[in-house]
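A single protein chain has been omitted; all remaining protein chains appear in their positions.
What follows is chain A.
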Amino acid sequence: MCKSLRIAIADDEPEVLEYFSGVLRSLGHQVVIQASNGRELLDACRTDRPQLLITDIGMDKIPGIEAMRALSANVPMPTILISALSEGDESLSESDAQVLAFLSKPVKLATFTGAVKVAVDHILQ
């Protein structure tokens, strides 16, 4: 399937992680990495770099946003950020151009699938 992406997803809420992974799979994508904090995410990505990253902005150990920046140090890592803070967008800087969407919790299914669709188009164009 040409529109299938290898996706890494990170969230410290296991239910959320499972649910969004399920949604992604049902959309035909491969969830190659499931991480519950930034450190796990970085470790996993070292061996298997995904095409798209979907991560919670916060999380303990390394926060998602920092993991994203680390992964984008050389080559930009297309990312969808999810936040439980609505003013989280203020923590984004100009250089965070790889952020394709910023979703704030609670995220509705339609919003989520919409954002993923935009990302797919962007990455596979």
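Here is the rule we go by: a residue touches a chain if its C-beta (ideal position, glycine included) is under 8 Å from a C-beta of that chain, and two chains touch if they have at least 3 such contacts; residues count from 1.
Everything that follows uses one rule, which is that contacts and distances are computed from a predicted model.
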Practice task
Consult the UniProt record of the chain that does not appear here and report its protein name from "Oligopeptide transport ATP-binding protein OppD", "Sensor protein FixL", "ABC transporter permease" or "Sulfopyruvate decarboxylase alpha subunit".
Solution key: "Sensor protein FixL"
Handout entry: Of A:R39, A:R69 or A:K105, the one touching the omitted chain in the full complex
Key = A:K105
Handout entry: Contact residue for the chain not shown (choose from A:V16, A:V32 or A:L92)
Key = A:V16
Fill in the blank from the handout: chain A residues touching the chain left out here are 13, 15-16, 19, 84-87, 104-109
